[in-house]
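Okay, structure first, notes after.
One protein chain is absent from this view; the other protein chains keep their places.
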Amino acid sequence: MANGMIENGGIAYVVAAYVITWVVLGALLAHAVGSARRARAEYDQAVKGGYRT
Amino acid sequence: MAFRDDVRRIRAIVWKDLTTERRSKAGFSAVAALGVTILVLFGLALGPDGKALQSAAAGALWLAILFASVLAFNRSYQVELDGGALEALLLYPGSRWAIFAGKLIANLLFVLAMLVIVVAVGIVLFAVRVPAEWAALLGIMMLGVVGIVSLGTFYAAMSSRSRAREVLLPLLLYPMLIPVLLASMEATKAFLLGDLLNASGAWVQMLSLFDVIFLVATFLGFEYVIEV
Partner (left out) sequence: MSPAPTPSFEPPRPLHAAFGWLVFGFFIFTQAYAVLTSPADAMMGHLQKIMYVHVPSAWVEFAAVGVVLFGSLYFLWKEDERADLLAASSAEVGAVFCGLTLVQGMIWGRPTWGVWWTWDARLTSTLVLFLILVGYLALRSFVEDPHRRGQWSAVVGIIGAINVPIVWMSVKWWRTMHQIQSNPRSLSPEYLRGLLLNLAAFTLLTAWFIWRRYEAARYERAAEHVSQAAALGGIDG
């Protein structure tokens, strides 16, 4: 495989890989944080909402 | 003494599963017919060139057997579930592995019977040249079937009792069966095509190893799965 071939086309592939990775990890971040917050709020609600000892 | 009881339980379960099968004659005929139909579809997909069909024969055969067997697995628990018999079965004292062994053997016999029909049809449709050592080929196929049936019976214990059972069983089962299927298909292929490198021997060894691993794993795991 010629050196030039990889070098020219290579950058586009690298960029694609990184962009995809960061976007997906960003989405995972949003999902993780969002669900944790929601679950915490749900729990606080349940505790407030009439649990008697 | 306890082992004797287990053996008796196993025999009872095998007998019960098979006779329920025999009375609903539609059961076996339908599954065998399905296996044949799948073979036909593969033939249409891969043919009509004779050479292409011959090299694809092993793969098509095993996939046809797999797809048809999957129907048998869920149904093998269906009978108990419909009548609420599973709870009754679990109430009796005795090891759970005997239940699994019974269902496994019943499914094994069922699938082997179907295999005979499907292979016979496959030989014709795919112009397979049957080698002189056809008994060895049958041995290879039995090994493959043991792998498929043990994992299939195991996962069906769960899928048959959950929602979306039609999709859950294949979804769980197929990735798990990849080593067994690969080894079976390659061993069969090598054997049918003349086995120049003694490739089938190596694959048969692998297949046997896989069978042992998965038999042990499913027997150990069944207790946790059936109890709940």
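Which chain is which? They are A and B, in the order written, and residues in each are numbered from 1.
Keep in mind that, in the parts below, contacts are C-beta pairs under 8 Å (C-beta built on N, C-alpha and C of every residue); 3 or more make two chains touch, one makes a residue touch a chain.
Worth saying up front: this structure is predicted, and the values here are computed from it rather than measured.
> Take the complete complex as the reference. Which residues in chain B touch the chain that isn't displayed?
Residues 155, 158, 162-164, 167-168, 171-172, 174-176, 178-179, 182-183, 186, 190, 197, 199, 202-203, 206, 210, 213, 217-218, 221, 224-225, 227-228 of chain B touch the chain that is not shown.
> Using the document's contact rule, name the residues of chain A that touch the chain not shown here.
1, 3, 5-7, 9-11, 13-14, 16-18, 20-21, 24-25, 28-29, 32-33, 35-36, 38-40, 42-43, 45-47, 49-53
In this text, only the chains that are shown with their structure count from here on.
> Report the inter-centroid distance (CA atoms only) between chain A and chain B in whole Å.
41
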